[in-house]
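Some chains have been omitted; the remaining ones sit where they do in the full complex.
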Amino acid sequence: MAAGELSVSEAEAALSGYATTDAGRFDAARETRRGVPEAILAEGKTPAEVGSLAVTAVETAGRALVTRAEHAHRDAVEGAVANAHPEADVVVDERSRVVVVHALDFEPPALDATVGLVSAGTSDAVPLGEADAVASEMGADVRRVEDVGVASIARLLDRVDDLRACDVVVVAAGREGALPTVVAGLLDAPVIGLPVSTGYGHGGEGEAAMLGMLQSCTVLSAVNVDAGFVAGAQAGLIARRIDAARAE
Amino acid sequence: MAAGELSVSEAEAALSGYATTDAGRFDAARETRRGVPEAILAEGKTPAEVGSLAVTAVETAGRALVTRAEHAHRDAVEGAVANAHPEADVVVDERSRVVVVHALDFEPPALDATVGLVSAGTSDAVPLGEADAVASEMGADVRRVEDVGVASIARLLDRVDDLRACDVVVVAAGREGALPTVVAGLLDAPVIGLPVSTGYGHGGEGEAAMLGMLQSCTVLSAVNVDAGFVAGAQAGLIARRIDAARAE
Amino acid sequence: MAAGELSVSEAEAALSGYATTDAGRFDAARETRRGVPEAILAEGKTPAEVGSLAVTAVETAGRALVTRAEHAHRDAVEGAVANAHPEADVVVDERSRVVVVHALDFEPPALDATVGLVSAGTSDAVPLGEADAVASEMGADVRRVEDVGVASIARLLDRVDDLRACDVVVVAAGREGALPTVVAGLLDAPVIGLPVSTGYGHGGEGEAAMLGMLQSCTVLSAVNVDAGFVAGAQAGLIARRIDAARAE
Amino acid sequence: MAAGELSVSEAEAALSGYATTDAGRFDAARETRRGVPEAILAEGKTPAEVGSLAVTAVETAGRALVTRAEHAHRDAVEGAVANAHPEADVVVDERSRVVVVHALDFEPPALDATVGLVSAGTSDAVPLGEADAVASEMGADVRRVEDVGVASIARLLDRVDDLRACDVVVVAAGREGALPTVVAGLLDAPVIGLPVSTGYGHGGEGEAAMLGMLQSCTVLSAVNVDAGFVAGAQAGLIARRIDAARAE
């Protein structure tokens, strides 16, 4: 209403947490139900559609979380938000191609629980950044431990104390995907494996990493290849439970 | 020593939580590290080997957890335990083919956290029973909601309140594997998908279920096909964190 | 002959329902045989070829049905038809990329039978629109129930009465492809599963959805990934039989 | 009650169409819902379990339909039924390994609709027989056209008139699975492809047939490999709709 872009019936729909615009549909009810922010996947959408959806998200849920955003998408989001809600806060993470927008009056949640995010190398940046964004938006205290691939095991061992301070840990790895297994063997927190679509030839595009995590000789669960959002959200759901338990 | 079957050096190894016998190796140190009991997979071992390993486990860790036990394996475990530790407690679950042995003085852990176990039908019994056994042995309060397949959605909806009372939920499903997605859409607790190797022809032996859980349009993580032990242990690790948070 | 573009021999071929032009071949005999309109798949053809084939179709069969048409294809069809048959009716569906052309004197069939079309989300629009176009062209009374994915089961349950009014139902779903199974469990009409090539990583591009429909624990048949035309035509063939039975 | 084997509470459950015994669970409610009889898959069950389930089915739904029954299963069914319900009618089809039991007072449905069943060769007997059994039990008028593989096309052409008299046609084929495509090209009734797990080496066990049916260049839908029950039931659901239309 503020921006003069929503009709009354659209506003009503938005109040119930569900909005449909020409650019697509935005379902904030899911956010209410599980505490997981709805993400806008920029891949396969035009910049204008993404910009429009981001504004709808801000108006419906108070914030927008855009993933896989190319430069044109980021520009479109910044432009559309600046136009409709000039006071809103827009944060762009270049490495992970994530954009987060907060309305002026949005009060982000804060959980008393720590999510660890571990990666083998720089090529894991996009899914790890997505996991970071969603877990952070859910309110978790996120700690990153990067560049600790299994071929240089000493670097990982140097960071074990950082990892042991976490309540739940997401471990991203491409190629042979062994890192979650090694990490889980060192911790007593739950570990979620996040396979990354690096690698080439036989078993490439994350297949070897995916299968390796499913075959792990230690205890862990996994998400699909490059599903950084899902991994971060699952860690966030666990963190919410722990936070609630601490608050009892 | 008690049973006259361990040499002194073997007993010392056992004290450090690691024992090797003719029947194989038993690593109780892993149990100490993550709180997950070591399981003895009966499949592919002779009854005598399984019986011997169960005795070693009881002597090393205070308990034994045997999975995929055929009748001959169960008889061998009962016989070997009765011989070496007549006072130990042996519980056999016929449906899930799991045997649990507790030494007389074993004090099982108890967690202030609830693990829900959901299944679509009777063919999920083996992996669901494994998940039950390991989560129970880790001390979780386990609640089962069975026979709620998606083709009869009303039966599942009748049980939603039971599910909403859980801290973490494992959902087993074979065939098309849709149940974890539907359940996760109804809850705000973390959900772990457990694909089961039912099904036939194209996508059979759990492949469709596995892929369906990885592709889920809601937030969940998954374990490998029939990995009931891993699913239950991951739920147990989460339950341990929640129990610890409640105790803070 | 009307448009001065067909030679006598070509016209004779057209009368027998089969025409070959420089742009390709058009087989209206198939249409006569099964009542299913021949579709012109624009993908992989030049706009000029598609425009030319559409004109041939109108001249041979009285109508043209073009699928997977990009903007250039649509423009070419509109231009070619406007030039050759200015009085023909051209309808473009932007979302599903389908173009339908009717000659001035074309009398569309009308069946006394209802085809339901169900989809999980907006990403199913293209194949669902193709199913709609072909079933409608065959004369069925088409009813759409959209945006009822299994992760928000309540929305689907709200629409059950609409679905129970249909004689045959096509259910499109990508990702884990569970929707046809849930729908078939609620109805006694035949259900045809239509997997959609959404999804990513392991089991992506419709593979998990395809396998999930083949593994369904209820009764349904399926078509290939994104085969909206085939699903709609199969529903149309069933509708034709029911219409004929009603007319007996 | 008659046989003295059901307790009162079990009998009540049976009246609501759902029974659980030591041998497993039998869900007649599904039968009520869609008109498709519940089948008892003998494969993987002991003869005693199958015998017991067959008796439960007769008592719950008035009939039993057992598939993939080896000799021992058939003997067990005959023995268990003879003991509990000596007056019941038991029919065994050796070729397709299907057993059908009708209680004395069971009144089978009869539909005014014809289901055609086509096969390429003798190796299709098991799934074709399953399709026959379920469609017949649903009341359809079943007509079989066998031994008309595509490598001897003349034999198929001799039977076209028989096929054109059917309302819906199930076509079974193994190896390269081309028969449904050729049949569908000759008819205007809906065709359901049923791939059979013949074949060897690359693409064997029904894979080539399954893929060939999904890739068919004509209109048809398909079920999974060897899913004779599903194919027959889908044809039965269509026949029920046509029968109802004829009765309007």
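Going by the order they are written in, the chains are A, B, C and D; count residues from 1 in each one.
Criterion: a residue touches a chain if its C-beta (ideal position, glycine included) is under 8 Å from a C-beta of that chain, and two chains touch if they have at least 3 such contacts.
Fair warning: this is a prediction, and the values are worked out from it, not measured in the lab.
The complex is a homo-oligomer: 4 chains are shown here, and the full assembly described by the structure file contains 8 identical copies.
To be clear about the criterion, only the chains that are shown with their structure count from here on.
Annotation: the subunit A:subunit B pair of sequence copies touches via predominantly the same residues, more than half of the used numbers being shared. The distance from the centre of subunit B to the centre of subunit C, with each centre set as the mean of the Cα atoms, comes to 48 Å. With centres defined as mean CA coordinates, subunit B is found 30 Å away from subunit A. For subunit A, residues that reach two or more other chains under the stated contact definition are 30, 210, 224, 227.
If touching chains are joined by edges, the resulting network of the protein chains shown has some other shape, matching none of path, cycle, star or complete graph.
Under the touch rule stated earlier, the contacting chain pairs are A-B, A-C, B-C, B-D, C-D. Per the touch definition, subunit A reaches subunit C in the complex via residues 24-25, 27, 29-30, 195, 197, 206-207, 210, 224-227. Residues of subunit D that touch subunit C in their complex: 30, 33-36, 113, 167-168, 184-185, 187-190, 192, 210, 214-215, 218-224, 227, 230-231, 233-234, 237-238, 240-243, 245-246, 248.
Subunit B meets subunit C in the complex at residues 120-121, 149-153, 157, 175-178, 181-182, 184-186, 199, 201-204, 207-218.
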